[in-house]
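Removed from the display is one protein chain of the complex; every other protein chain stays in position.
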Amino acid sequence: MSKYRAPFLFGLVAVAILGTGFLQSWNSALLIVNMGLVSAVMALGVNLQWGFAGLFNVGVVGFLALGGLATVLTSMPPVAEAWSAGGLRILAGLALGAATLTLAVITFKHMQKSRTRTAALLVILVGGFFLFRFVFDGGVAAVEAVNPAATGYLGGLGLPVLLAWPMGGVLAAGAAWLIGKTALGLRSDYLAIATLGIAEIIIAVMKNEDWLARGVKNVIGLPRPVPYEVDLQSDPAFVASAANLGIDPVTASTLYVKLGYMALFTVVLLILFWMAQRALHSPWGRMMRAIRDNEVAANAMGKDVTARHLQVFILGSAVCGIAGAMMTTLDGQLTPGSYQPLRYTFLIWVMVIVGGSGNNLGSILGGMLIWFLWVQVEPMGHFLLGLITAGMADGSALKSHLLDSAAHMRLLTMGLILLLVLRFSPRGLIPEE
Amino acid sequence: MDFLNAVVALSNYVVVPAMAYGSQLALGALGVTLIYGILRFSNFAHGDTMAFGTMAVVMVTWAFQAMGVSIAPLPTALLALPFGIAICAALVLGTDRLVYRFYRAQKAKPVILVIVSMGVMFVLNGLVRFIIGVDDQRFGDGARLILSARDFKKMTGLDEGLVIKTSQGLTVLTAVIVVAWLYWFLTHTRSGKSMRAYSDNEDLALLSGINPERVVMITWIIVAALATIAGTLYGLDKSFKPFTYFQLLLPIFAAAIVGGLGSPLGAIAGGFVIAFSEVTVTYAWKKVLVYLLPEGLEPTGLVQLLSTDYKFAVSFVILLIVLLFRPTGLFAGKSV
Amino acid sequence: ESHANDVKLGVILGFTGPIESLTPSMAASAEMAMKEVSDSGKLLDGKTVTPVRADSTCVDAAAATSAAERLITSEGVKGIMGADCSGVTGAILASVAMPNGVVMISPSATSPALSDVEDAGMFFRTSPSDARQGQVLADLLIEKGLNSVAVTYTNNDYGKGLADSFSSAYTAAGGTVTGTAAHEDGKADYSAEVGALASAGGDALVVAGYVDQGGPGIIRASLDSGAFDTFVLPDGMIGAALEDTFGSDIDGSIGTVPGTESAGASKILEMATAAGFNGEGPYVGESYDAAALMLLAMQAAGSVESADYAGKIMGVANAPGEKIYPGELAKALEIIADGGEVDYVGATAVEFIGGGESAGSYKEILVEGGKLTTVAYR
Amino acid sequence: MIRVENLHKHFGGFHAVDGASLTIEPGSITGLIGPNGAGKTTLFNVIAGVLKPTSGRVTMGDLDITGLPPHALFHKGLLRTFQIAHEFASMSCRENLMMVPGGQAGEVLWNTWFGRKRIADEERALRAKADEVLEFLTISHLAEQKAGQISGGQKKLLELGRTMMVDAKIVFLDEVGAGVNRTLLNTIGDAIIRLNKERGYTFVVIEHDMDFIGRLCDPVICMAEGKVLAQGTLDEIKANEQVIEAYLGTGLKNKEMLA
Partner (left out) sequence: MSGSNNAPFLIGEHMTGGYGKSGPDILHDCTIAVDPGEIAVIVGPNGAGKSTAMKAVFGMLDLRKGMVRLDGEDITRLSPQERVAKGMGFVPQTSNIFTSMTVEENLEMGAFIRRDDFSDTMAQVYDLFPILKDKRRQPAGELSGGQRQQVAVGRALMTQPKVLMLDEPTAGVSPIVMDELFDRIIEVARTGLPVLMVEQNARQALEIADKAYVLVQGANAHTGTGKDLLADENVRKSFLGG
């Protein structure tokens, strides 16, 4: 592989984005860059798990969602009414639930295997479950009754939204720890489906527990780390400097905001990239590759495979959590219904594989490129269809049928591009060295 | 009497639908499991292959219906099935030729193939919608019910009805036949054994004189047949809509994995585990308890362990528990 | 340049994804309004209107905002007819439309939460909030003597919001909700939901879903197992597909859908049929109205810039003025150009209240002999 | 050093190790022979923690090590090679060796970001050590080659090389000789003796090549059907009727056809 390959490919993406800027608009271009950067962070997280350690995590969407949840929990103002209506009762309920589980685990560990143990476990679990439901359900009902159209949830801590990013990482890491403790013993595709299922569970909770973050009713209007365009537009100083540059204030304000996000995202990406890169090219990375290659042998050579797996699973998930928080911040809203595995889990996987798994640069490239395509295949699809149908007689049934189906060109085009890329570089665009 | 009513209610709302759904999942899972077992990757395009095969069946069915051909009381679609299978087989063989073969020759890692199959999925997805559109299509005809609620009530004098649809009966029957055949084929025929040999050790299969391209071809043809059958039966029971077939992918994979990837028997078991766990854990026992408990003690609530919002989550929890105790599924599948 | 005389309007709907089968007619309807205006040659100085479509996907906020961004900043659309689903609508509004100061009229985002969302005066919707529909539906049921029902709703902001508002209105009016179960759209099987609902029992089943999504699946499974045979069908469930799928199997079921007696409703149907698309689908009329309102407001403001015409939308939509029905856009443009006032009625009897959303009148639908028939208006 | 007491390992109904008891004296080079399927590798796997025993006890010195995981045993100085080579296929041969030593500072994530200097020094030492081992095994030219792309015998050498990267207390060698050129095997034999003499490593060697066993091992333990059949010096073992019948045999029958 030539050493010019990576710079060349990044150049290509840059050209594509600049092209968007010149041909479409700079706002579009910047938006693509921003989500591209977030996608790159996600891809970095997945690459950490798959590329470094061979962990097949298809629960990416769950960790992204947790990051999103962290944004609400950190940055939204608390809903005082809801707290007084039943906040403490909910917390008490959750504590009861946790206590039940802990008790059950302790019983399981400390009693001999016997009928009595089974019976005791059953009593603890069933009794605990009903107690939990009783306390918890009451609290939930009270909280959700508080102005359901606008709130109906507990709200967050009201902290600056940037804090939500590390919080997202922490939340995702916590979940990853729990999951890892139970599921990491599984091999490849079995781990995959387990993580897939857990992600579904996380999303199901977020969709249905309205007291937490309004469920499918969505939380909109999240605080932003950058100024609002409308404020900028009414700020005379800003308008003046925009005029100096010869840009109209609306465009200037939208660009300004996007550039702000871009700067923040770039900083995060660079830090994470640096960390990942250092880790990969170190004895730690070597150890991880050894584990990926052959767990039995690595274990015999003194490497604690389970612990390392857990470590890298937590790290990768945390990165995904951070990315999820960044994305929700960029969107300005949390919409649990939109966390679809196709869009978030599998698209991220496409990014990692197309970029070249095991290669951090590849992940970043994959993230930027695939996101660019995901957005731009739509116009491309229309264009392609235009070409195909150009020769057909106007008003022919086939032509109108095809034009009606133009929207489906999006997935089709995406599929074709994916197949072409993988055809010409089957190990990804920037393969692992 | 009340006891019987309770049993019937339970059968009607839990057992019968779960059996049918389980068989539908099982048929889908068989295809997934076969590709995993022989060609060693998780085929994400399977849902859309099912959609494609079903689409072919739907169109042929329409043609038959237009010509007035029918095999009532059975649905005409059964007559169209062989044609659909042929068309679907042509498609998957074409895809293999154009796409997968290249990666086989490269000895690409399974994950690459997974992603490639996602590319194929996108393309098929678009293709199906181009051809037949996005709407619901109904193509079932013939007798809809084997046993209707009214007949059942008349026959037994019970308050509760039991309904069995033709499509449900067909699905369960087909699933049983297909899995039995497949099991026999893989373990007792030369072709079947050569397929397993190929999946085990490709190079050595070559050295034994097994023609890999032939193995691959047979696999794809069987997969096409399975996908078309599964898709058609599902479509007959519910309806044909491309988007749903994509959604079907997830429970299908869950079924294949719970059962043990690569194992046909596992696919069946997995299908039922998933289906029954979805339906039973979130079942509201009120209706049954009303029959069983003495008057006055009837529950006021729904007596539901968990709300149906969590049905999918529940089936995944069960899946997890199964995997924790049997890490490669119920029927000891493989892992690549 | 040649483009100076052309106004571009965005049509952002979920052409792919979970409501992909509803959107083609909606888009066609909106585009029909635009064509009508273009053909009339009476918009401002004879400007033409070009629709630009983009895919909202209904669920993917990021893709939807990118698409909207492209439309506004690179295609230069002067207004957006869309989006469809409440979730993506909120996203586009907050991160694209509002910052860029572009007007957005959604034909179908009905979530109550959008009523008091911050919109800088840029957001309108031609459909009523579901808070209203819930009330209408509850009253209707009590009137019909259906005093206990089970409820299932599609698990999104629309379904949940509607189910909530219905349930509280219904209970307040003396009805009993025996049980509630959400259903996810596009899922493979609904036996579990139907099993739970059957256990709950009731005179009828309220299905707050989409006619092209999980809704029919629920109905099918309920009919098949004999759990329910009467259904209550809010707006998302009313569509021709229902007749095709169930015929007279669901005779006696009742429903509501935004709509009025006005000649507008039948007019749009005619026009749609003539143009070759299904005019009965949900939100087809609303889509036409959304596009029409935007164009009429431009005429009233004498400018195609959102900042100028946003303030005029309420004016053209509401009285006083001459009533305008579908197909009469040319007339309306003329009246406005002559300094007169119009009260746009359109296909759905648009009447804007408070935060720029439709007040909401509803048709009462009854399924009779396998046909959806309108029996009353409320 | 290692005591195995009445160890059982059952696979379903099959008793692969069926009540084996043996002692490995510190400082010895113990040979372990026995027919194919006698349970030698299974015994190794149980001692090394890869398999959990069905019953029985394994102690190392005073320490009960029954059921400890392999990585824990590694850090107690117990190393092993695999009969079927377990190389890290996508890593270079040098890396295959460099990854072995435990407790590398560079294996702690924190250090990879903020302890570069330490890692660099450490790596230099590791690299030198690895090159020395490669040199010894006559495969220096393969240092940069991916371990998945070397010959079968070379993989076996690499297996052995890994045990030479650290100071082990006891090393289990499972047929390092199979597939290794005999001339080289002699050199390896010398090395084993040297490690044993100079550094006091204890070795347990499974091997089917009697010459090799003879040159190195005392005592020799012969297993059959999961049990210890005989124990003693090689000459004693060779004279044992049962061993001859089960394992050694009496040579080629078809010699006459060679003419």
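A, B, C and D label the chains in the order they appear, each numbered from 1.
As a working rule, contacts are C-beta pairs under 8 Å (C-beta built on N, C-alpha and C of every residue); 3 or more make two chains touch, one makes a residue touch a chain.
Predicted, not measured: the structure shown is a model, and the values here were computed from it.
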When the whole complex is taken into account, which chains on show are touched by the absent chain? B, D
Using the touch definition up top, pick the residue from B:S194, B:T228, B:T282 or B:S315 that touches the left-out chain. B:S194
Listed residues D:A72, D:A105, D:A143 or D:L184, member touching the removed chain: D:L184
Going by the contact rule already stated, which one of D:A20, D:I150, D:A168 or D:V204 would touch the omitted chain in the full complex? D:I150
Please give every residue of chain D in contact with the chain that is not shown. 11, 33-38, 40-42, 83-84, 138-139, 142, 149-154, 156-157, 175, 178-186, 208-211, 246-254, 257-258
Across the whole complex, the chain not displayed is touched by chain B residues 190, 193-194, 196-197, 199-201, 203-212, 334
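Keep in mind that, in the parts below, only the chains that are shown with their structure count from here on.
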If each hop has to land on a touching chain, what is the smallest number of hops from chain A to chain B? 1
Central chain, going by Cα centroids? A
Tell me which chain's centre, taken as the mean of its C-alpha atoms, is farthest from chain C. D
Please tell me the distance, in whole Å, between the geometric centres of chain B and chain C computed from their C-alpha atoms. 36
How many Å are there between the centre of chain B and the centre of chain D, using C-alpha atoms for each centre? 49
Where the CA atoms of chain C average out and where those of chain D average out, how many Å apart are those spots? 74
What residues in chain D touch two or more of the other chains? none
Which residues belonging to chain A are in contact with no fewer than two other chains? 207-208, 408, 410-411
I'd like to see which chains touch which, written out pair by pair. A-B, A-C, A-D, B-C
Name, in rising order, each residue of chain C that touches chain B in their complex. 17-18, 20-21, 155, 179, 181-184, 186-189, 191-196, 198-201, 212, 216-217, 220-221, 224-227, 241, 244-245
Can you name the residues of chain D that touch chain A in the complex? 48, 50, 69-71, 74-75, 79-80, 82, 86-91, 95-96, 98-100, 102, 104-109, 111-113, 116, 119, 122-123, 162
Chain A residues within the chain B interface of the complex: 50, 56, 182-183, 185-190, 192-194, 196-198, 200-201, 204-205, 207-208, 341-342, 346, 349-350, 353-354, 357, 402, 405, 408-416, 418-419, 422-423, 426-427
